[in-house]
Every structure is written in C-alpha cells, then in structure tokens.
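Just one protein chain is left out here, and the rest sit where they should.
Chain IDs A and B follow the sequence of writing; residue 1 opens each chain.
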Amino acid sequence: MSGRNVNDVESALPYGGDGLDWALLAALSDARGVSGDEGRVRDIVAAAVAPHVDELWTDAIGNLYARKRGERVAAVATTVRRGVGGPDAGANEPGSPAARSSEPAVPPLMVCAHLDEVGLMVVDVDGDGMARLAAVGGVLGAAVVGQRVRIGADGVVGVVGLPPAHATTDAVRARLPALEELRIDLGVTTRDAALALVQPGDGAVWDTATVDLGPTLLGKAMDDRAGCWALAMLLRSRYPMDIVGVFSVQEEAGTRGAGPAAHRLAPSAAFVLECGTTDDTPKDRDDTPVMRVGDGPAVTVMDSSMVADPRLVRHLVAAAESAAIRHQIRAPKGGGTDGGKIHLARRGVPTAVVSAPCRYLHGPQALVSKHDLAGMVALVRAALESWSPDIVAPIPFDRPGSPHSLNREVAP
Amino acid sequence: MNPQTASASPSTASPSTVTNAPSAPLLDALATFTAAWGPSGREGAVRDAIIAWLAAHAPTVDIVRIDALGNLFTRVRAAGGAAAGAPAGAPADDRTAPSRPARILIAAHMDEIGVIATHVDATGFVRCSAVGGVPIADLVGCRVRFESGLEGVIDAEAIARKAAAGQTATLDMLYIDVGAPDRAACPVRVGDAAAYAGGLVWQDGGRRAMAHNMDNRAGCAALAEALRRAAAAPGAAEVWGVFTVQEEIGLRGARTAGFDVPCDVAIAVDITGAGDLPGAAPLALALGGGAAVKISDGGMISHRGVVGWLERLAADGHIPVQPEVLPGGTTDAAALQLTGAGVPAGAVSIPTRHAHRPGQVIDIGDLEAAAALLAATRIGPSGEAWYTPQD
Partner (left out) sequence: MTAAGDLSVDSIRFAALDGPTGAEGVVADALSAALAPFVDRVERDALGNVIAHRRARIGNATGAGVTTAFGPDVVAAPRLLIVAPLDEPSMIVARIDPGGFLRFRPIGPAAGVDVRAWLGQPVTVHGRRPLAGAIGTRPPHVLEAAVRDVTPDIDALFVDVGLGEADVRAAVAIGDAVTLRRPPERMAGGRLTGKAAAGGSLLAALVEIARRLAETPHPCDIVLAGAAQGAFGHRGAAAFGASLAADSTDAARTVAVVLGAASAGQRGVDSTIALGAGPTIVRGPNVHPRVQQALVGAAKRHEIPHQLEAAPGMTRTAASVLQVAGAGIACAVVQLPARYGGTAVETVAEVDVSRLARLVAAFAAGLDGEIVAALQPALIAVGSTAADDRAAGRVTS
C-alpha cells in the first residue's frame, strides 16, 4: 500500500468541493438514527432538500422520496397532490405519470442513500437499573466497551463500563467481551428508575460529535450520512430527466427500506450512494485494501448483494474519465448495499453503486475524505448529466455478433 | 473443450447399450453449453450458445427478449395458438381469463460458480472472492479459467496453512497463479471473474458424463431439448423456457423473470445431489435412477399438486423418475414460487455427483428423462383443479 497519509491531500478541494455544505454532513452524522428510528435524520434531510426539489414524501416504512423534475418537464405547472391508485408502478406517487397525465410515462432514475446507522438497542432492564443491550446492525462488543452512548428520543446519557485495569487479570483483559455481556449504566440503581428513562426498544448510538480535520472528517455515522449528504448536494441541481432521490430506511437491518421504494418507483435505473469499508491501514499481507481513502469515489463491480449492471459501470467510469475525476474500482469483497434489493424489484432494475471509502466503519469514529466526497458528488452529477435512456435499452439478441454480451470488461 | 470432440465421443457407445437413449441434439446441447464460460453475472457466452443452439435445432421456438439482468425468455405456443408473428414482450396477467391455454414456466439457470479477482499483489499473484457456493477449503490445486481463456491454478499460502493446521483453508490464504511475473504484467484486473477450468468427458461408454459445470449446463441442455420437442409437437399448454442468470448467488434472475411471466405453474430444472456415494448423508437419489421430482429442499417445498402432476406425466410417458428430498441448497423454483400472489411450483432435477466441484458427474439417461419430462409438460395440467387461480 502507499505510505501516503490521507491528510496530505491538497488544501483546496477539487470539483468545487469547497462550496459544498460540510456543516450539513456533520449535522447528519451527529443525528441519532439506528435502523427503524430514522425520524430525526429524515427531518434534517427533508429540511435540507425541501428548498431544492419539486416533491417530497414518505411511505409506510419511513423512506423519504425527493423528486427533481427533469429539465424537459420542469416547466409544466403541476398541482402536488396524492395521486390515485392504479395498477401501474408508482401510479399513486405524487407527480407520477398518472397524476400528470399530460406527460410521458418515463420512469425516473432512482438515486438512493440510506438514513439509518448501526448502533444499539436497549432490550431490557435489570433489577439494579442496568440496561441490557443488543446490536442493531453489525456492531461488535469491542466497539461499545468503554464508550458513552445516547439513548432514545431524549438522548439519555449512558456509559458502557470497563473495569479499571488494576482490578482485572491479564486473561480478562486479553478477551474482547460479547455485547450480551455488557450493560449500559444509566446512573440509576433500580429497575423502576431506569424504566423512567428508557424503554425496551429504545435505540442508542455512540455519543460522538463530528470533527473536521481539514481534508478529512471523523464522525460516528458516515455510513451512510455521507451518502445522504451527497444525494442532498446532487438534488440542488437539475438534470435532463426526472430523478427521485430516495433516502431509505433500515439498510443496516437487512437492506429493508430500498426494496419497497424501488417497487413503488419502478425506476429505469438506479444509483446507490454508499459509504463503504476500506482495509487500507497497515497489515502484513499484500492483499486488497478494498478501496483506499483518498483515491476517490469507488465504483462497484460485484459485492455480496449484487452484480452491478455493466452498462452503468461503464457509464460511470466513462463519466469519471471525461470529467477527470479521480476514482477507483471497489474490490469485489463481501458486504451488500440497498442495490441488492433495488436491482431485483419488479422486472429488474439496472443498478450501480458508488461508494465513499471510509475507515473504521461501524465504529464510534469513522473517517472519510472530503476529496473523495466531493469527487462522489461530481462523479454522480457527471453521470446524471450525461445520462441517456439508451444506456439501459433492452439487450438485442437477433443480430449475430451484436454487442449484447454483458461480459464486457470493466477496466479501471 | 472442443464441442466437436465432445459430441463425437458418445458415438463410441453403442446406442443399444444406453437406456433412455438420448437424442443427438441433446448431446450437442450438453457439449456446447458446457464449453461456454459463464460464472454468475457473466452469462453472456452461455446465452449466446443457447440462442445459437435454438436457432440451429429449434428455429420455431420464439426468442422473446433478454431482460435487464440478462435472463433469456423463450416460448413455445400452445397447439392452435396465435400464429407466431413478431415475438411479443411479456404476457399480460390474464390468468383469470377463461379458455386460454395453461402457461408453464420452466427455468434453467445459465450461470456457474467461480471466483472473482479482488487484488493483484506486487509479485503478480491474484487474490479473489467467491462467486456462489464454491468449496473454499477445497479450492487448493484447482485450475480456473478467466473470460479471456487465461488459466491459473489456486494455491494457499504455506505459512498461513501451517498456522491454521487442522482448520480449513480460508479465502484470505488463497491466491491464483496465472504465471504473471509481477503486478504490471498481470493480465487480470480487479473485478475479473474466473470459473473452473475443465471440459466434458464421457464415462461408462457414453452412459455418464463429467464436466466442471454440469451445474447447470445439464439443466440448460434438458430445457433446450424439451423446448425443441415441444415446438415440434405443441401441446395444450404454452411453455415459456427461461434461461436465468445469477442463480448461484441468490436466485436473482428467477426473481425478476418470475415477475415478468405470470404463469400457472413454475418449474425449475437444475442439478441436485446424489446419495449413492461412499459415506454419503441420507439422500435417496442415485445416478441412473431417473430424473428427480423435487418434493423439498433447503429453500422450498414443492406444491403437492405439481409433484403429483409431474409424477403422472412421467408414468404416462414411461419416464423414469425418483423423489427428491434435498436437505440443503435450493433452486430457482424457490424464487418463482413467491412471484405474484404465489405460484404452484416444483422442480425437475438431474442427480449429480460432486456438485460444485471441478468434476461433476451425471447419468445421460437421467438427463434424457429430465428433457422428456419437461417436454411432456406441454400437455398441460388441464383436468386438474389445483392450478386454477381462485377468485
């Protein structure tokens, strides 16, 4: 791996990155919202994008949808209302073809980022007032022990204790505890007093305030508030065709929100904006870093949830090259995204994933590069601005030797 | 392997010694489909081979469309059905319409398992992830082939293997040697996939065959042959043959394919396990025992009515079959069963030894039985009430 530190990047951000709203990203990362409890995050996003989009609505599972009309249809005066039902995809969504019958029924592009973060849940309270906890999403005991957390709607403060070193043995210290062995100390000593503060089912997250390190940011929930932020930035511009930004819920609980969203919208294609793990810190084997922080936004070829549509991968890479945006190919290691559900919606949706590389994911202090994030916004913007429906036209089969193979090489 | 060689070999076996003698087109399909390269998500060459085979052997089968994921939809109309004009797109959901032919969907997945490059190290060795259920611990020594034809061999780090003595090899110990002297000279890029190298080999005088990708080129061959026979003598039912993608990584193609074709019955054709091996777990499936009619597997329970129907078709056609209760693993039928409001679903399987290993062995008589049984589905389930959607 390179010995370069991410902090070495040039001080001025490329792609107009200095003009981006970094304070919004900090606010998003600091907001508390484990899977199933995304309301606070959704409110921040809704307030941030409302001035810039044409329609904004939510659904039964909590996904937030933000429609940005295409340039060709934006001038058409519309009355925003809840549409009527119909058998067609998304027919009852605001601004859908059914609600705007004078307009052509062109399915929108979907751009998706997830609102939720991993964290903890209070599952019960012991007689001594200590709260039992469980993971929401992939959280290890190592990421919780000795941490301060905030719980529930009111942000009740709790701590996950760790005995003083002098009171433990080498054998105890050599072992990382499992989550179920840990308790949250709420500062009270009885079950009733604890239940006055928290209830079983309350979410809890690390008590981390985002720090701006200059070229990088350190915060708890970059996965995937960085994606939400990038999507909010993208929704400030208008594109040739309709875009629906979907801020999805429950990605960390099994990519659950995005499937119903894609079912509703039946988009012609989808881009997922993720914040993905890297393995680019020192290690003794010459193995993949998956992605490197500082090497630009990453395009996925395959992960454990999806084979990215090769046509979209080619389009993204071409867009990056023509706009001179530094980018990388994410190594096809495990890990899945909302794309796994989106691409299987209805008849199948051509889907690609663009990731911001992130170190220390699913921990209390996650590190991302502003350079990469500015590049992510620039890359997806370039891909949307140069979009053509022909990119996802049906694959022909009737001409011998026609280029219908999806096996086209995708070289970085 | 050279398809000419492969298809020529069975002629060395006297047809009279082969029970359930297979047709020449079926053997040609097996040879050409096993020769095509296609790990999950990279099925284009397999799809090309199937389209070419259908054009050569069954030109009256409609090739309808290729969908967003790469599934190939084909169709054989019912006898006396609408004249074959320009192939239409997906059918409307007309399942409650009176007096129309039953619509049977048969799915065979085109993809095979493999590996995918994650990294090329400074000395030119390739690191990889799994594509589908490859037996990671047993990959050591396996030869793999990339799309370009480049072959390499998988080995494990000696030190890591020693440190983990007694444990199974893990992916991070493995590397592929493609003969590259260093990273710059290595032709493999991150994201390139590879499948087992190998080829089709005939055994037991042509009664059995081994290939690195019988899973599921054998099923593709059975379905292609069934479509050919159905097109030659259409039945009361409309048969959709769907060659699906990405089965090995989660039945993904079947999910969208099933959404696209509202059908009355869905059947998958795939390989299954065999229990006639030394020290095998309890599994009542034997090579040469006939096509397997699936009752259940690790992902689904077949509709009892579909099982009964397939067994009756087999009895009427004197086609050998055996019941299948597979403890683990599943097939496209599990996804097809849950499309729409739920579809009566089942599966026809080809018993296979050493599935997901580089040498997968089937009995040609079982393959012929699978093709014959699938072809018989064109008769349709008329006269049986179970498939009729209720109001």
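Here is the rule we use: a residue touches a chain if its C-beta (ideal position, glycine included) is under 8 Å from a C-beta of that chain, and two chains touch if they have at least 3 such contacts.
Not measured: the values here are computed from a predicted model.
Checked against the full complex, the one of A:Gly187, A:Gly201, A:Gly334 or A:Pro389 touching the unshown chain is A:Gly201. One chain of the complex is left out; on chain A, the residues touching it are 34-37, 46, 50-61, 63, 69, 71, 74-78, 80-87, 90-94, 120-125, 134-136, 199-202, 236-238, 249-250, 253-254, 256-257, 259-261, 263-264, 341. Mapped onto chain B, the interface with the missing chain covers residues 275, 281-284, 295-296, 298-301, 303-304, 307, 323, 325, 327-328, 337-344, 387, 389-391.
In this section, only the chains that are shown with their structure count from here on.
Averaged C-alpha coordinates give centres for chain A and chain B that are 35 Å from one another.
Those residues of chain B whose C-beta lies close enough to touch chain A in the complex are 40-45, 47-48, 51, 63, 65-72, 90, 116-119, 121-123, 127, 129, 131, 147, 172, 189-193, 246, 249, 252, 255-256, 259-260. Taken together, the chain A residues at the contact with chain B in this complex read 285-290, 301-302, 307, 309, 329, 331-334, 343-344, 346-350, 392, 394-398, 404-407, 409-412.
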